[in-house]
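With one protein chain withheld, the remaining protein chains of the complex are depicted in position.
Lettered A, B, C and D in written order, each chain numbered from 1.
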Amino acid sequence: MNIKDFIAPFAVWKRAFEKPFTVRKPIDERPGAPRYRGFHINDAKACVGCGSCEAICMNQAIDLVPVAGLPAKEGDSGLRPRVDYGRCCWCALCVDICPSGSLGMSNEYVWVDADPEVFRYTPGVEAKPWDKSELGYRRAEGYRLLDGQRVAMPELDHQAAVQSFLELVRGYSRQQAEREADRCVACGLCVASCPAHMDIPGYIKAVRDGQLDEGLNLLYETNPFPEACGRICTHRCEAACSIGAGTGADGEPADPVAIRWLKRYIADQVELADYGRALPRAEPDSGRRVAVVGAGPGGLAAAYYLRLQGHAVTVLEKDEAGGGMLRYGIPEYRLPYPALDKDIAWIQSLGVDIRYGTAVGVDLSLADLAASHDAVYLSTGLPAPYRLDVPGDDHPRVLDGVAVLAAATRGQSLGLGKTVAVVGGGNVAMDAARTALRAGCAVDILYRRREADMPADPDEIREAKAEGARLVEKAIPLEVKAIPLEVKAIPGDPAGALVAWNEARMVQKEDGQRPVPEPIPGAVHEDRYDSIIAAIGQGPDLAFVAESDGIEIRRFKPVVASDGRTSRATIFAGGDLTNERKDAISAIADGHRAALAMDRLLRAKGN
Amino acid sequence: MSRAKAPYIAPAERAAPDLDSGKYLVMWQGPNHPGITGNMSLRLVIEGDSVVDCETHVGYLHRGFEKLMERRLWMQNFPLVCRIAVPEPDFNEYCYAAALEELAGIEVPDKAVWLRTLSLEMIRLASFLMWIGGQAGAFGHGTIAQWSVTMRDYVLDLFEELTGGRIYHMYIIPGGVRGDVPAGFLRRVLETMDTVRKNLDDIELVMFHNVVYKMRAQGLGYIPPDWVDQYGITGPNARAAGLPRDLRKDLGYLAYPRLSFEPIVGTVSDAFERSRLRLLEMYQSIDLIRQIVDMLPARGAFRAKLPNPLHWKIPAGETYVAAECTRGEYGFYVVSDGGDKPRRVAVRGPSYTHGVALMERLARGVNIADVAGLMVSLHTYPPEIER
Amino acid sequence: MKHDEFAAALAFALEREQAAVAFYADLESRAAFAAQKATLAEFRLMEEGHVALVRSLQARGEVNLSATAAVDLGLARQLAADEPPPAELDFQQILKLAIKKEERSGDLYGQLAAAALDPELREIFGRLAAEESRHRHYFEALYESEVARDN
Amino acid sequence: MKELITSLANRYGVRDWKDLKAGQAACFVDSGRLRDCLRWLRDEAGYAHLSFATAIDQLERGVFTLTYALRNHERGHSLLVHSEIDRTRPVVDSIHRLWAQAWTYQREMKEWYGIDFPGSPRVDEEFVLEGWQGPPMMRRDFDSLAYSDATYAERPGRASSDPAEHMKRELYPEEQA
Partner (left out) sequence: MSDKHSIPGPLANEGLPLAERGLFCDAPPRQYQRANKITEAFWNWARAQSLWILGFGTGCGAIELRPLMTSRFDMYRYGIQPRPTPRQSSVFVIGGYASVKTLKRIVRSYEQMMGPKFVVALGSCTINGGMYWDSYNTIKRIDQYIPVDVYIAGCMPRPEALLAGFQELKRIIRAGRGEGQNEYARKFEWYKANQKQVIKDWNMPDYNW
């Protein structure tokens, strides 16, 4: 004990003259820090209602609730997160995980009320004073809980790819597939966008868990063409995928989960011989007979599901092999024939009888077919190409895209020459262009609108360009002309043709409609090509339907109910013939729906 | 020496006093009591004004963390763990994250290692600042808390700026941390450190050179060195007894091996020595924070890529990760059975040993007016006892 | 404008619409299969609707059609005309026929409007031309969505 | 370290030694020899510090795994000593005489898992709970959520929709599963 111990405490007094620590008006003077995790904000327009926030929330503080004025639509469930501040712990994991990046937090922190029921609200929907808050917690740059980058798919490089018809995409390894499947948050937004409403979260989970038999079973519940669809599906599911809704850690748009490749992975991993282990067998024979016209994906899907129910199914196919456009319209490098054969073989293994080389309307009439079967399913697709419809489109060097692809399938010589113009911007155009590239041609793709307007799959466009096709945008074909004799100077030069086309600019003519290409006066070009492949669209061939068949047809489409039933009770139709989507998965979905409806019909008949 | 107030008594089984004898009075201190840190209670048996027997009663803050953690996904436990010890949430975050990273084999980027170290050292400082107010207050010296709690608040302001939270920072996430330092943050850290240091000088003057404090604290709650292992005593309570045990040195976790510091060791572990040692540790923390600010890498990733938290499975295994918090050894024992949720998480809080077994022992013979001061001098946080 | 000029103009229009009905009816009678026939019949019915429209104008004594022409999607000018129509009509050809027909009618009314001295008569032909342009636009849009999907 | 492993194996039948990481290992000992083993580790091997003691419910295998974490400060080494006991007869030797704080851990295990440590001070008293009537709550067959739902009132009015189900209802209700 010394004197200092008595004196030192009085040092406190010097503080009397210092500026006090006290904040004068704490509530007003102290906004939360710029990163403060205050009350939630949500950009209700950017939010897709996937519920990842709900899934990560350990407090079950978040409900997904329907919101007036936000209907469900593709890629948006129409639900929005509602936060219960009787549960929230302000951890902001919901912000960190949010795939669309719509959730954030304001730096506002004062909310006082005598009523405990008020502490629930839907951010971004119910107006709150902090909605416009610029400050508050946002994910840090480069920080995401979810991986915005897809596992890269091993592919042939474009130089090599164009040399052969080898399959371009190699498929995921087990490790790659499981890593990619891990990215899925199982929100299920994709299910509504899939025409067949496949259980996508279910089979992705099967991949994650390594339960491939289970996965295959889930695939076949709604789609008997997993090998084909795993390769060439238009994958609208991926457009709807919530994982692709925002930006990744690098600030680039995030990649959706590679749903299509995961489907392919499952089908590829299970050998055909093992399918029986995973998949159901046909029910005992029902004694009912069904005819299916056309062995495309839709027809065979209908056949598969009808056969599963025990009905005897005969498929009539005019070509020499099954698969329809999958075989004759899609090149081998995208869908190798063994993969397609595997899908068809399983369908046949259930006892579906496919009669090849039998054309309805030629070999037998629809009326005969309807008379000899309890029900008929028409899935004849769109076999008739539309013409270019410009003067000179009957020039012998004007070829039809689908015919070129079919010839390639059949291994016939294409005789395209050295330079090819492909007219059109759909998948057929891209396939034709890439087939021509593989035949060694220099390829120009002429399209009336811009690249962004092209109906073809963006991957297809990208790959076609990477393989060396030149894309000529905003080119309106005007005329195909024979080459004047004096120009054709080089002997042995194959007879080509001149394509006259007009440069266009895009004009927004009607609100809400897509812009229209309008020719720029005078900007007319003439280019010489050895072949011109027209790929502007295809139409149906309905010559086999007579008026007496009693099927109502409007504008070259049989009129069908949502389950595929035509105006004649026992005849159903579906696929490209009737639907708007005109892709394999829609045809398969139509086939499945029609099969269920026909099954109901046949059972009702039985009683 | 005046410290002879608590003579050495070998730890032994307690003989319950005969309450029917009429010599004793049973008195409850807490849970509602101003001298109790947190929400726990002591059942004191007193004779005159000195304590004959003490029983601790805990569990007022029991939320069942360890059960809840078995019900939640690995990542979902991240917001939960920090609540286990309210004044020092970051140690929970670090131990949990580090255990997961060990089990899952995840390499944490260097930048995150530094930011974690910064965060842990800052919360040590903040926690000590809160404690010293309580320690002085328990001996009737209210002024210190007026300064130190404000100083703590200045540190919390830094946390708020760095992490977005004042109390629960939720910053050290498995894989790294949740964000880089904001612009100008490090400068503000140094400024705050200067302010805190200046105030610590004042605190030292008026608290540790204060005859009242000295007389009440010296000799109170003496812990002989051989009790340290017997009671599982760690942290400043053990260091004050002369044992240089500091997990920051012994385990060398995070960036501590790259910082220069030495464990601060006392001579006689009584309430005064322990509090003096903690004051020195506050200076040490300030020094370490300055070192960290100097050495913090300017660039680099602050978080490793992890699998999707919604189906993250961690390979089967077990690990015990410990860190030196203000009170001593804070640890998480994590067991995974290979699933998406922990099989078992056990939390080892230093208050568990200090606040229950040791407190019951040390309280014997103490004047009832000193019980609160004694308890604070062990620096216990009830929420980590009962989880 | 004299009354008989008005009557003559509408009589001319009526005649054109009736000719269109007859044109589709003729094709319909030669249709080879149900799909063709159904489409031609639908278009014939549309033209019959136009006949009825002109008749109602006659009865009312004024042409109260909108003077706003429809947007020109430019197809009519780009499509090659096949004259006479081929026997095996598919949807593309039927649509093209329809577009071309409406285009010709519109052009004709346009020329008549330009030639008319009487402003009221010019107005009438102008409105009739606009009406035809709306018909053309309808078919053009159909062609764009149904036929030239990939183009 | 090899020496230690060998003497532990020879003296107490300690097996399954596993180095978890630098400075940390785990091993296994029969519950009957647990106390002696721990005493030897404390007195002879320098593992004088008991970090914690706890249990793990291995419901599927019908056992409790006990874990005692010891630390040798001189060597800078931690050792997790495991032992298994039958879940239906959970009794194990008390170590309250080895470490003066051990009885709190044992009291905790008694309350949380129902593991008995005969002779341990106040082992049958309530520890963190009060008036608890349910089974030992850390056992894995005790469902915390179900208990909470049954016991504590929740604020009503919450409902959540599954996105996929909701979209099906809104966009294609006619289709069957």
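By our rule, a contact is a pair of C-beta atoms (placed from the backbone, for glycine too) under 8 Å apart; a residue touches a chain by one contact, two chains touch by 3 or more.
As the structure is a prediction and not an experimental result, all values here were calculated from the model.
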item: Chains in view that touch the one left out, judged over the entire complex; value: A, B, D
item: Option touching the unshown chain, where B:W114, B:Y168, B:F302 or B:Y333 are the choices; value: B:Y168
item: Sole contact to the chain not displayed, among B:G133, B:P307 or B:G331; value: B:G133
item: Of A:I3, A:V112, A:A371 or A:A604, the one touching the omitted chain in the full complex; value: A:V112
item: Footprint left on subunit B by the chain that the document does not show; value: 31-34, 38-39, 59-64, 67-68, 71, 79-80, 83, 86-87, 130, 133, 145-147, 149-150, 152-153, 166-168, 383
item: Contact set of subunit D toward the excluded chain (per top definition); value: 128-134, 137, 142, 144-145, 147-148, 151-155
item: For subunit A, residues in touch with the removed chain; value: 20-23, 26-27, 30, 39, 58-61, 84-90, 109-116, 119
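Simple rule for what comes next: only the chains that are shown with their structure count from here on.
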item: Centre-to-centre distance between subunit C and subunit A (centres being mean Cα positions), rounded to whole Å; value: 40
item: Distance from the mean Cα position of subunit C to that of subunit B, given in whole angstrom; value: 89
item: Multi-partner residues of subunit B (at least 2 other chains); value: none
item: Overall pattern in which the protein chains touch one another (line/ring/star/complete/other); value: other
item: Subunit C partner contacts - residues on subunit A that touch it in the complex; value: 384, 386-387, 389-393, 423-429, 447-448, 455-456, 476, 478, 509-510, 516-519, 535-537, 539-540, 542-547, 549, 551-556, 582
item: Subunit A - residues contacting subunit D, complex; value: 49-51, 54, 62-66, 71-73, 77-79, 84, 86, 116-117, 120, 187-189, 191-192, 197, 201, 562, 593, 596
item: Sites on subunit C touched by subunit A in the complex; value: 32-35, 37-39, 42, 71-74, 78-80, 90-92, 96, 142, 146-151
